[in-house]
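Just one protein chain is left out here, and the rest sit where they should.
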Amino acid sequence: MTMIVQSEVKKRTSSGVHQKLLAFASLIIMLVFFSLASSNFLQTSNIIGILQATSVNGVLAVGVTLVIITGGIDLSVGTLMTFTAVIAGVVLTYLGMPLLFGIVAAIGAGAFCGFISGTLVARMKVPPFIATLGMMLILKGTSLVISGTKPIYFNNTPGFSQISTGSLIGQVFPFLPIPNGVLILFVVATVVAFILNRTALGRYTFALGSNEEAARLSGVDTDFWKICVYSLSGGICGVAGLIIASRLNSAQPALGLGYELDAIAAVVIGGTSLAGGRGSILGTIIGAFIMSVLLNGLRIMSVAQEWQTIVTGLIIILAVYADMVRRQRT
Amino acid sequence: MTMIVQSEVKKRTSSGVHQKLLAFASLIIMLVFFSLASSNFLQTSNIIGILQATSVNGVLAVGVTLVIITGGIDLSVGTLMTFTAVIAGVVLTYLGMPLLFGIVAAIGAGAFCGFISGTLVARMKVPPFIATLGMMLILKGTSLVISGTKPIYFNNTPGFSQISTGSLIGQVFPFLPIPNGVLILFVVATVVAFILNRTALGRYTFALGSNEEAARLSGVDTDFWKICVYSLSGGICGVAGLIIASRLNSAQPALGLGYELDAIAAVVIGGTSLAGGRGSILGTIIGAFIMSVLLNGLRIMSVAQEWQTIVTGLIIILAVYADMVRRQRT
Amino acid sequence: MVELIRLESIDKHFPGVHALKSVSFDLQTGEVHALMGENGAGKSTLMKVLSGILQPDGGTIRVAGNDVTIPSPHAAQALGIGMIHQELALMNDLTVAQNIFIGREPRKRFWRLDEDALNEAAREIFSAMNVSIDPRAEVRTLSVAQQQMVEIAKSLSHKSRVLVMDEPTAALNDREVHELFTIIARLKSEGVGIVYISHKMDEIKRISDRVTVMRDGAYVGTVSASETPISKIISMMVGRELDNTQADIPDLSGAPVALEVRGLSRGKEVQNVSFSLKAGEILGFAGLMGAGRTEVARLIFGADRRDAGEIIVHGKKAAIASPKDAVSAGIGYLSEDRKHLGLALGLDLAANVGLPNLGRFSNGIGVIDDAKLGSIARDYIKQLGIRTPSERQEVRLLSGGNQQKVVLAKWLLRNCDILIFDEPTRGIDIGAKSEIYRLMQALAQQGKAIIVISSELPEVLRLSHRIAVMCEGRLTGILPGGRETTQEEIMHLATQRRVEIGGEAA
Partner (left out) sequence: QDKVYIPLISKGFQHQFWQAVKAGADKAATEFKVEVTFEGPDNETQVDKQIDMLSAALAKSPQAIGFAALDTQAATPLLKQAQDAKIPVIAFDSGVDSDIPLTTATTDNVAAAALAADKMAELIGGKGKVALVVHDQTSRTGIDRRDGFVNRMKEKHPDIEIVDIQYGGGDQLQSTEIAKAILAANSDLKGFFGANEGSAIGVVNAVRETGAKGVTVIGYDSGAAQKQAIKDGVMAGAITQNPVGIGYETVKAAVMAIKGEELPKTIDTGFFWYDKTNMDSPEISAVLYD
């Protein structure tokens, strides 16, 4: 993680530690504020709760960051997550296959749906908004049809709930009972950050968003790479599907709508431009944490729900505004 | 590239009657299909039901079209609509003021909120997605706070429900009992189309989306005009708020979330590009009708609900794809 | 003559770049004052300060004797200062006339804009400029040269007292340049002061009264245009003398044919174009604006779909359906529109240079060797004299000419057998230009086949071994290169319109 942090910051601005800390400013201010406001906030269990609450949205946001950097958008991430959870349910519970098959099926199904969205966008030139809106509806319906409009429980696959709620880290360091879901989030983020900053796929992702025609005229097979990006993003939704299914120990076919907005919001709060061409995974992770820390803090403070909503709206605007001002300064 | 460019030119400049009809193609195919599939579809009452179902989303979509043409986006339209309905409720029911005050208050409140979003976007350079996401949350919470989390009924303002459900046209032509809500939709659409195509505000709307920097370098006060566009769009949301409140004879404070996606979808189905710079109100209206005809038709055919969702997704993609192909051909 | 503008000790910093170091500049009524300097010298930056786009860090601006601040382009317009921008700043979705009068539309009653008056006014401006562009056409459908004419028309419509022209002729050919100069002469006689930025030395001699030279963001000196020899100006700019001789045309009779094109056609833009190109040969393409040269290049490169025609590379028919196919067949294409088609402006220099070449810099699983890419990018920065703080600078922050060099580097690195350069020296300073000529000649000597499309006849004449001339989508003839071909011969072929041919045939 540290490595990525450094490289990303260096790449953007090439100014030192100071800069790095500032990027976290809103997050840190919020953390300090809530710690002072409620003594319950800094409890280990609550911190772990926040981490866990970020895992699903964080993973989705990482996936959608890729698509947004290409200049696209993916509205289907929420229902795709649900769809992959249902697929895992069918494979593990209905077909009774071993755990690994379920994992592969979920991620594979996600990548496949991403592939379809990508093909619609790249080859058939359907605007991303429409292609993924259509996918969102199709997957929502399909999840209901496949599951028979009822949850699929994973009671026959005992290891399944460990995917997100177990703690590998906790087994090694008992004082750090970080749930696997969070671990997965960081692994996914690290891998994707690596892909984005170090590999050809990542470079083309940026090039597509920056100037697709220029990339095409450079001999880059833009359609192919775009499809790759959507497929990768879909596969990542599959990971999110596994995390949420494991956490609820069930695939809830009706869930998922609305998650796309949270994920996109995290991405944009994290400084990635919806116009494409620029963005970072670190930013997205910070964005996702800003959202979950905010919600958790307000809940801990027992702020009435309608006021929670208002404050969240204000803080999101403020955080992004502060970030804009900071960037213009430096 | 060149091919597309040229075809679009032709479309704009030398668009014959033929061409215009083709734009309706998906809509007409759907109408024909559903008429054949179910004898109930073409009943007057059902047609009026479709028109009425389109009025709210149609008005919202017209408003958001303006913002999208500037290259922005407005996620707050749904909750802004609700907010204006609640304001009308407060003015008419809680304060007992006459009908006209309620109407002015709702539209004024909408324009004011649009003004704030516009200021955030234009002057404070907050990305539109974030500014309006924040507004969406703020307005959602504020509606609940103001209304005391319960619906406000308009039982003391007898004329109120006439705003959308009465029929001025029906009074003149009894065989055409078109509800006022639909009339309002067409009036709003006509006025906005006029503004967009014939006035300076419209010109600058396109200019902003096409190349804001160029407009600024040409001495256009881009910030001012952008704020105007958001304010106008907000005022239009106020009209939608009146229509829906009148239709439900109540201001439902929790309603509204998710409406933004329907509105944006109608705009994009209607051929307006999310990248800004191009779009038309006629397209948006067609897009809104495609969505409501589709839903109504599937309901009339008693398609199971989960399949309705799937088919809707497929048709949306297909309609837009067909439109892309058509444009490339001609 | 009265002093219109006086800029004194203007300073401007960008992150990592000291773009203007206490620069002074003045402009009188009725004069054409040329501003010269290498790419990245700070010419555009200085003029952006004058036209309110950038705010200086220090220094004073006087307009007609009064100290002023110019906080916005709008304020500049109010002071009578108009500017033609180097980077075309037009609204693609609006029509030509709408672009020209943006912000100043004539109105009718009920807030309506008067479209007819708008189009009529635009038509008048064009007819005064002696060019034919449909005011109702959407700007995105125009070629770069036409867009440049629209920019000029736009600045003329302001009726400014001061007109800044930042490389107005970069995209124009001789005939259009001639029209522009007629306009400039007229404006001059009306007392308008003109700041003229160009890298074309002959133009400076033809129209300017005084020349101010900048180097590395600093003021070098101001001289009289008529009394100062070009070589003196050049040495002020680059600090050394340039070799300006034409290379000999090599004997290519034994060389293999690298590229052959047969019957290439697409709509009206390209009709039945056939030619062949040998390894080691430089084939120039001349023609007027819209002659179809760019389109021929795009068809060969697979950027557009051709209606008919064969492309034969190294004796084998190449199935080129996309730029990817062309690149794998060893063809590179340097586009004329660097901003829209050549560069990913938001990415850094190294990433742009790497774009067609990532295969070479990545391992089996696609991990890029950024260190290697970076060091190669630095090599090109040195070789081409790209003015940039580092190879990590975003391309959009480079000066126009330096951006062009980045596009060049990208294709040089790709090392294609067949290279198509479409207006390769557009906006490139004289020093770098001769460097690029030298590079092309060296590439040809290495056995590469090169097509150079250029609207500057001297450039075509100097570089080409043979010269293909196009008119209205047809290849009207291929002339030998070297000293025996004259500009007149080329112009004759370039204006050989269809009617005339029809007449001959009849």
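Note that the chains take the letters A, B and C in the order they are written out, and that residue 1 is the start of every chain.
The criterion applied here is as follows: contacts are C-beta pairs under 8 Å (C-beta built on N, C-alpha and C of every residue); 3 or more make two chains touch, one makes a residue touch a chain.
Only a predicted model underlies this, so the values are computations on that prediction, with no experimental measurement involved.
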Which displayed chains the hidden chain touches across the whole complex: A, B
Which of B:180, B:210, B:231 or B:252 contacts the chain that the document leaves out: B:252
Of B:105, B:130, B:144 or B:286, the residue in touch with the unshown chain: B:144
Residue in contact with the excluded chain [from A:244, A:263, A:288 or A:315]: A:244
Chain B residues touching the omitted chain (full complex): 38, 40-41, 43, 45-46, 49, 52-53, 56, 144, 149-151, 153, 155, 161, 165, 244, 247-250, 252-258, 292, 295-296, 299-300, 302, 304-305
Hidden partner chain, residues of chain A it touches: 38, 40-41, 43, 45-46, 49, 52-53, 56, 144, 149-151, 153, 155, 165, 244, 247-250, 252-255, 257, 292, 295-296, 299-302, 305-306
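Keep in mind that, in the parts below, only the chains that are shown with their structure count from here on.
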For chain B paired with chain C, centre-to-centre distance based on mean C-alpha positions, whole Å: 44
Between chain A and chain B, centroid-to-centroid distance (C-alpha), Å: 30
Junction residues of chain A - those touching two or more other chains: 213
Touching two or more other chains - residue numbers and ranges from chain C: 303
In the complex, chain C residues that touch chain B: 53, 72-74, 77, 83, 85, 89-94, 98, 102-105, 107, 111-113, 136-138, 140-141, 154, 295, 298, 303-305
For the chain B and chain C complex, residues of the former touching the latter: 1-3, 5-6, 8-9, 12-13, 198-200, 203-204, 206-207, 209-211, 213-221, 277-278
In the complex with chain B, residue positions of chain A that touch it: 73, 75, 120, 124-127, 129-131, 133-142, 144-145, 149, 213, 257-258, 261, 264-265, 268-269, 273-274, 305-314, 316-317, 320-321, 324
